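Missing here: one protein chain of the complex. Every other protein chain is in place.
For clarity, chains are labelled A and B in written order, and residue numbers in each chain start from 1.
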Amino acid sequence: MPGLQVEGLSVRYGHVDALIDVSMAAPEGRITAVLGANGAGKTTLLRSITGLVRPRAGTVRYGATNLVGVAVEDVVRRGVAHVPEGRGVIQQLTVEENLRLGALWRGRSERRRQLEEVFELFPLLRERRQHMASSLSGGERQALALGRALMAQPDVLLLDEPSLGLAPMVTAQLMARLVQLVADAGTTVVLVEQNVRTALSIAAHVVVLNLGRVVVDDRADAVAADAQLRRHFLGF
Amino acid sequence: MDLTLDGVTNGAIFAAVGLALVLIWRATRILNFAQGAMAMISTYLAATVVEHHGSYWLAVAVALASGALIGAVVERLVVRPVERRPPLNAVIVTLGLLVVLEAVAGLVWGGGLRSFPAYFSQVGLRFGHRRVAFSDFDAYVLVAIIVVLGVLVVLFRFTDTGLRMRASAFEPEVARLLGVRVGRTLTLGWLLAAAVGALAGVLVAPRIFLSPNYMDAVFVYGFTSAVIGGLDSPPGAVVGGLVTGLALSYVGGYVGSSLEDLGALVILIAVLMVRPQGLFAPRAERRV
Partner (left out) sequence: MPEAVSSAERTARRPRAPVTRPAWLRLPEQPMARHLVLGVLASAALFAVSMAVGSYNDYQLAQIGINAVAIAGLSVLVGTNGQISLGQGAFVMVGAYGAGLVLVHTKLPVALALVVAVAASGAFGVVIGVPASRLRGPYLAGMTLALAIGLPAVTIKYRGVFNGEEGLSINPLVPPGGVDPQRWLSWVVLASVVALLVLVANVLRSRFGRAFRAVRDDEVAAALVGISVARTQVLAFAVSSACAGLAGGLLGLATGIVNPGGFSIVLSISLLAGMVVGGTGSIVGAWWGAALLVYVPQWSSTIANHLGLQSGQSSNVALLFYGAVLVVVMLVAPSGIQGGLQRALAALSRRPAAASGSGRGAGVVAARQPVGATQVSSGLPEDELPGGSG
């Protein structure tokens, strides 16, 4: 299962440069945390990997393919799952319908199998399977969004601020699940987070963005050990 | 009593048009002003088939197929470019389309009235010694529309395609992130809606005769139905259709037939004053 290699990615909105010559690698089977202040370009990075945003330059290598220019729907079908900011849970559908949506292009039996696995991972979703997604709490929605992404058994999982709005304990549980998942399935995870400590605690690799540029690209333990770097870019 | 029956059958047709409008609205957030005109063209094509081949059912099939084709083509060529732009653009584009289609019909088939066969008897049925204003044909209209409604419900609730369409309508970007080919789904939505509209066109033609603008009034009533129920609600369109049909029937019967158009306007204003988003719409929140 290939990791993700971003090279020279530049994105411009109108007159504003959101990403400037960004290069980073997300090693396969590991969790890579992408950190940075508001407006640093983290969400833009994820969106350009999936193709929601078209970069003006650069490549995103996934295995042998360059994902830049490939339609979003196709990027996703090739094994890249993206849980967007705000989770993207479709409120007007039920929990089960949301989950089914995650893998509509797969066969029925495979889908059924995957659904079972997701319910194993998040039993609370099984209890609420016929409920409207709008009736779920924040943590439950995050579980739903994650479960939905997993339905397609992705090789690469992009998560945009999953801990947003969640209580610390729920966040901890979520992160634990994530770690377990990576260990079991070998998924490559790119995790954009504001919650720096949590991210550092589970990531193997860290990338820090500032004003659209990469300022740190190193192993997580090295970053955690460098107090000056932490203070300068991460605030603690 | 007669007025009621009349209202119900008319209401079914308005419901069908309203439903077509709701389908398109939910999928693309566009109000298709050309819905009636598209149905008109399909019905004219069907009429041509009847004149040359004589088979009613073949004509109906042609109407549905051409309707679907017109819907798909219009979405791809004319509507796709304005889907992302301000709503005024889409309004004007569909209006322009309405005008173009009516003009083309006038040029190709002439402006005169044409008859369209009903296939079923239009004579009122007998109940005991009374003749009711409800004929075989009216029964056929009701059955056809109920069947179509049933098919649509099954499609949307129970199939993968329906799920895709609902997801694309509610959250197109999220749907893309889930691998749904949103563009194709939208085209499908327009295709279905146009076919439903074409059916309505065929069902209403025998009674009011075919002409380039014969669907104008039907469109207004269909739109009224959709609005009464709330543009986001398919069952609302059906209820709205019945309400509109019955109300117009009573207005026509008790007040005078020339005021029907105005009657629709009054109903529309009344409903919109009370509940601007329609009777069945969920409470809309204002995001600050």
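In this section, a residue touches a chain if its C-beta (ideal position, glycine included) is under 8 Å from a C-beta of that chain, and two chains touch if they have at least 3 such contacts.
As the structure is a computational prediction, the values presented were derived from the model and not from experiment.
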item: Candidates B:Ala61, B:Ala103, B:Val153 or B:Ile208 - the one touching the absent chain; value: B:Ala103
item: Which of B:Thr4, B:Thr48, B:Asn89 or B:Thr161 contacts the chain that the document leaves out; value: B:Asn89
item: Those residues of subunit B which, in the complete complex, touch the missing chain; value: 25, 31, 33, 78, 81-82, 84-85, 87-89, 91-93, 95-104, 106-107, 111, 216-217, 220, 223-224, 227, 231, 256, 258-259, 261-265, 268-269, 272-273, 276-277, 286-288
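Here is the rule we use: only the chains that are shown with their structure count from here on.
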item: Centre-to-centre distance between subunit B and subunit A (centres being mean Cα positions), rounded to whole Å; value: 43
item: Subunit B residues within the subunit A interface of the complex; value: 160, 163-164, 166-167, 170-171, 173-182
item: Sites on subunit A touched by subunit B in the complex; value: 50, 52, 72-73, 76-77, 82, 84, 88, 90-93, 97, 100-105, 148, 152
